[in-house]
Each structure stands twice: as C-alpha cells, then as structure tokens.
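Below is the structure I would like to discuss, written out as structure tokens.
Yeah, one chain of the complex is gone here, protein chain that is, but the others are all in their spots.
Right, subunit A next:
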Amino acid sequence: MNALVLNGALKDDRSIETVNRLIEKMLIEKGYEVESILLHEKKIGECLGCFGCWIKTPGICVIDDYGRTLTENIINSDVVIYLTSVVFGGYSSELKKAIDRVIPLLLPFFKKVNGEVHHKERYKRYPKVIVLGIMEDEDYDMKETFNSLIKRNSLNWYNSFSGGTVQNNLEEDMKYQIEDKLRAMEVSVC
C-alpha cells in the first residue's frame, strides 16, 4: 500500500512542516510506503483550461512538467493526503495549482451523480483522498466552507474524499485529530 502526501504550504510557510512529519510517521506505522511532495518546490504550471487533456492528448495534460508526473503518481496511489492551510475556507494556491492539473484523470463526458451533472470517470478506481486543512484560529464559517469543499470534490471524484480541519496546536492533540481523520482510510481498506 502506498500513500502520497501533497503538501500545499506556501513558500515561506513553515507551519505545516510538523504536521507533515507527523502524518508520515503515522502512515508508516500503519504499514504504508509514504512519499511527501512539497508542491511549491516543483515546477507545476497553472492549468490553462484548454481541455487539451481531453480532446488532444486524452488522459495527459499538454503542459510537459511535474504536473504530469504528479497526476500519474496520484492515480497509482492507494491513498492521497491533501495537506493545506485553510485559506478563506478553501485550499492554498499551491495545493490548488496541483489539483487543477489532475482533470485528465476524468473524461470530458457528462453524467449524473446524485442528481447533478459531473464528468465521467476515466479510470476504474481512484485513490482514497484525505484532506487535512490546518487552521490557526477557530473560525466556524471557514471550517464549514472547507468541509463543503471536501464534499463537492468527493462528488467529482467518485466519493473517495474525507477529512476536515485540524486545529494547529500541541503536537499530541494534533496527533489525535489526524488519527481521527485517518480512520476513514481504514474503513475503506476493510
């Protein structure tokens, strides 16, 4: 079993380094092979909304950079952890830059999911995604927005998302919070 941690910290943000190390340790203890990627260190261009990955080179982004490698790593992982600071209730620009590049994993065609229109799946299976949003202060609205974003992503990626916000405080307490979020992963494995 392999797990991929996508660390969406901004260039000068050290606040989620500790959490990244903590998650790595916890996943290794559960028997996973873990790779962490600090996204801002990689060359990942912005998705330009050209749909080339659907209609020119099906399944592969037309931009030849680390975004392609990342997409391949994601689809071949058992578990992917999105790690980000909660930015106005959403993901950081670094994490989002990577996520915007993974639409080649879907097909352009539409289908209904839960009564809404979404894109059809290209692959038979998708990794389980656990989203961890690190928050410095309590903020109910941002927390709710973040949770709703996870739910929306889950509909697009065929119900494989879970997670939520984690309050950045004492290491022991964070460990407890993360453990709680990782439990969803074990349920899916059983």
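Basically, contacts are C-beta pairs under 8 Å (C-beta built on N, C-alpha and C of every residue); 3 or more make two chains touch, one makes a residue touch a chain; residues count from 1.
Keep this in mind: contacts and distances are computed from a predicted model.
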item: Hidden chain of the complex, named as in its UniProt record, picked from "UvrB/UvrC motif-containing protein", "Putative NADPH-quinone reductase (Modulator of drug activity B)", "Protein-arginine kinase" or "Ig-like domain-containing protein"; value: "Putative NADPH-quinone reductase (Modulator of drug activity B)"
item: Contacting the left-out chain in the complete assembly, out of A:Met1, A:Ile28 or A:Leu48; value: A:Leu48
item: Sole contact to the chain not displayed, among A:Thr18, A:Thr57 or A:Asn159; value: A:Thr57
item: For subunit A, the residues touching the chain missing from this view; value: 10, 46-51, 54-60, 71-72, 75-76, 87-93, 96-97, 99-100, 103-105, 107-112, 116-118, 122-124, 141-142, 145, 148-149, 152-153, 156
